[in-house]
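Here you go, one structure.
Rest of the complex left out; these chains stay put.
Chain IDs A, B and C follow the sequence of writing; residue 1 opens each chain.
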Amino acid sequence: MKLTKEQSQEIKDQQSQQNKTKRVTAPELEKILYEAIPVLDHGFIRVIDYMGDDTSIVQSARVSYGKGTKKVSTDSGLIKYLMRHWHTTPFEMCEIKYHVKLPIFIARQWIRHRTANVNEYSARYSILDKEFYIPKPQHMSGQSTTNKQGRGLNLSRKDTEKFLNILKDDAERNYKHYEEMLNEDQSGEVKDDNKQGLSRELARINLTLNTYTQWYWKIDLHNLLHFLYLREDAHAQYEIQAYAEIILNKIVKKWVPHTYSAFKEFQLESYNLSKTAIEIIKKKLKGQKITFEKSGLSKREWDELSFKFKFK
Amino acid sequence: MKLTKEQSQEIKDQQSQQNKTKRVTAPELEKILYEAIPVLDHGFIRVIDYMGDDTSIVQSARVSYGKGTKKVSTDSGLIKYLMRHWHTTPFEMCEIKYHVKLPIFIARQWIRHRTANVNEYSARYSILDKEFYIPKPQHMSGQSTTNKQGRGLNLSRKDTEKFLNILKDDAERNYKHYEEMLNEDQSGEVKDDNKQGLSRELARINLTLNTYTQWYWKIDLHNLLHFLYLREDAHAQYEIQAYAEIILNKIVKKWVPHTYSAFKEFQLESYNLSKTAIEIIKKKLKGQKITFEKSGLSKREWDELSFKFKFK
Amino acid sequence: MKLTKEQSQEIKDQQSQQNKTKRVTAPELEKILYEAIPVLDHGFIRVIDYMGDDTSIVQSARVSYGKGTKKVSTDSGLIKYLMRHWHTTPFEMCEIKYHVKLPIFIARQWIRHRTANVNEYSARYSILDKEFYIPKPQHMSGQSTTNKQGRGLNLSRKDTEKFLNILKDDAERNYKHYEEMLNEDQSGEVKDDNKQGLSRELARINLTLNTYTQWYWKIDLHNLLHFLYLREDAHAQYEIQAYAEIILNKIVKKWVPHTYSAFKEFQLESYNLSKTAIEIIKKKLKGQKITFEKSGLSKREWDELSFKFKFK
């Protein structure tokens, strides 16, 4: 990730603000406010603004449940209770706003999370940066043979090199043609004053899906956790996991540490047993022998369950 | 509106906070943060938290439109432009959280605005306050004869008095029975130790619709303006207008003054001409005579249009 | 539940329709279309319209996953797979519309499910029916001592009777006053031609929370299942459970039988183990002894887990 001078200066200016407020603040999050945390080769995530902290969740839960919550004496205890019982509305009372730079193919997955606010850089108005996501060699994996949507073994070194060259060459050629059709370069400088460029909204259709875009993305904490639940998961595409991992461990952890712990304990690292699986576990705890054939599970379910609980 | 000692103290404590932040702040709004602004007889609105200000709208618009917005030099100019062209997403980048005390029949209208976050006081857990909305005599109007959902002329003084007494007596009697069934009073004090009270979730069904409830309500600025557009309108029920009026003129105005002005100019006080009405105005501007019969409008539309534009 | 002649006739008319369509149909659901299924004392649920069936879910999943789904040969297998992996968007492809008559205090819980479309009977325009929810004696329970929001033991027969009378009397008196203030009875008949009634939007505030209202409610299948997950649960208030139970077992089961089974297996009757609970189960399966003290769980979590899995 390389920031332009202009961007670096803007970040410095934003970080040098010293405002007074009566609102609650999250001091650990304030320390990294506006900072561009690098992701992938050219991407970044910046926290631009936030509202509330762990105490805000507690505060609104106590409004809902009134005296009913008095007995749960600690904030951390109440947050655990809420998370465990899927009482989600108190977590909606916190909000965070990010500035994200990300490849378009990732943006397309990300945007599927509808309960969020987005302002994306518009390539109808302005010229996209000349930046493309090119995977690292170790991420150039083949199609998984077991998981229809995932990656399997790495390719040969030769193919990896060859394919990386294809990705680079095609992205660059297409971008060069983009500038040519626009009759402008990426800084907006007109190339040939005697010529008219193709409209931006059309010229951009020549770009590849690994071109970087950027947006402001604002979301409440409950919906953010749901995003992380799906995108920090091993089944998500590696490139979006990379963003989710940073949001979870570098940002949410600093912002709402009690929520972070409760989320890991009761959701992220929890395991859902189906009705049939519950019965199997109960029988095994009583010492009964259960085989796949008598389990009532599909092969896939049985394999997953027996692996998870280390059936001999 | 009367606050308990406990509530007044809590507000004082919240207002005495002096936190440092690098986030943008809205100094005029900070001045009234946490303050309970009275509405109706026992209701209030308090701003509990907020995110962003006018500059946040501008900032995200500039991310979207990139260099395209450079020419609109002022923040105020850009906000007007956005409002005029219904570019709504930049206004979603600001967020505000309220603590509202309001009668249940108003809460039922309010909650129809779905794009918001709510934590309501739960009468399944806790006992509702002994507070009911009783209209002022001047608001005791009869059914409108022209507007199927609205109010018309005031009632006679005698009927007004009689009906106000009904409202008071019924609310109080039902509340007294509520306490009796609960075997507790409103402070949670058990009345008769040898008795078991009816569960709260059932006892409350005896309460009247003018009983006050309270909630935390969080919403983004775009959706808040839409709420105000509908609820600050003369066709809305007076009691919800009272809340909308305060949110608009006492809160939004302090928080995002440029947005406030643009909202009034381009939405709240704007007027929508139908396709047929456009043609009528055009003809009249050319000096042509148009009668209702030849207008192509319904009677209602014609009356409204000719009143609005003072056709002689 | 008693329907007016007018309503019964309307239902008959709707049911006698015989239209031809190229859309998919759900024959079992067609049989009960428009029928008013009774709930509580005066409530009902009617299916008014629907879109799609189990095959619609499969169809859109196959569009998403393309050839990836070819191997899962049966519709039922694919639906199980989707449900098990929380692939929720295919279930959004079915839609259902209900006409529901329900007490206002239940409507207030119900409406919290925001991703749905609602048209409620407006008491600003029209007069509410004279119908109140009065619990059956066996539902007149005291407050639970363990569950802050729930019901516990039944009241004494004497108190039950007394409180039922209070509920009936208060609801009826308040309704009588409602008619008096309106100067109209429930059929809209003006009582005294020389008098003006109070506006409907005000008169209704005298009604009790157990007054029945009605609405059209439209929701997609995914969000309906989420509603049922929360409202068919033993922690939900009995009166909303009564509606959820009918929707689940009398309607969803007929409409999308494969989805119904998968929902029960993988969600409704599943159990979520926290990270710590997973470790406890694993240790117990290996024959290790775990006591509460060493479990790392709270007392409540331990009790729930050991009860669920019948730790000796």
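As a convention for this text, a contact is a pair of C-beta atoms (placed from the backbone, for glycine too) under 8 Å apart; a residue touches a chain by one contact, two chains touch by 3 or more.
Note that this is a predicted model, so its numbers are computed, not measured.
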{"item": "Per this structure file, total copies of the shared sequence (3 shown)", "value": "4"}
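In this text, only the chains that are shown with their structure count from here on.
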{"item": "Arrangement of touching chains [line / ring / star / complete / other]", "value": "complete"}
{"item": "Subunit A and subunit B: spacing of chain centres that average the CA atoms, whole Å", "value": "35"}
{"item": "Distance between the centres, which are taken as Cα means, of subunit C and subunit B, whole angstrom", "value": "29"}
{"item": "Multi-partner residues of subunit C (at least 2 other chains)", "value": "148-149"}
{"item": "Subunit A-facing residues of subunit C, complex", "value": "65, 68, 77, 80, 84, 148-149, 264-266, 269-278, 281-282, 284-286, 298, 301, 308-311"}
{"item": "Partner subunit C, residues of subunit B touching it in the complex", "value": "103-105, 107-108, 111-112, 114-115, 118, 122, 124-125, 133, 135, 139-144, 148-153, 155-156, 159, 163, 166-167, 170-171, 173-174, 177, 180-182, 195-202, 204-210, 237"}
{"item": "Contacting residues of subunit B [partner subunit A, same complex]", "value": "14-15, 17-25, 30, 33-34, 49-52, 56, 59-61, 63-69, 89-90, 92-93, 95, 97, 99, 117-122, 125-127, 188, 214-216, 218, 220"}
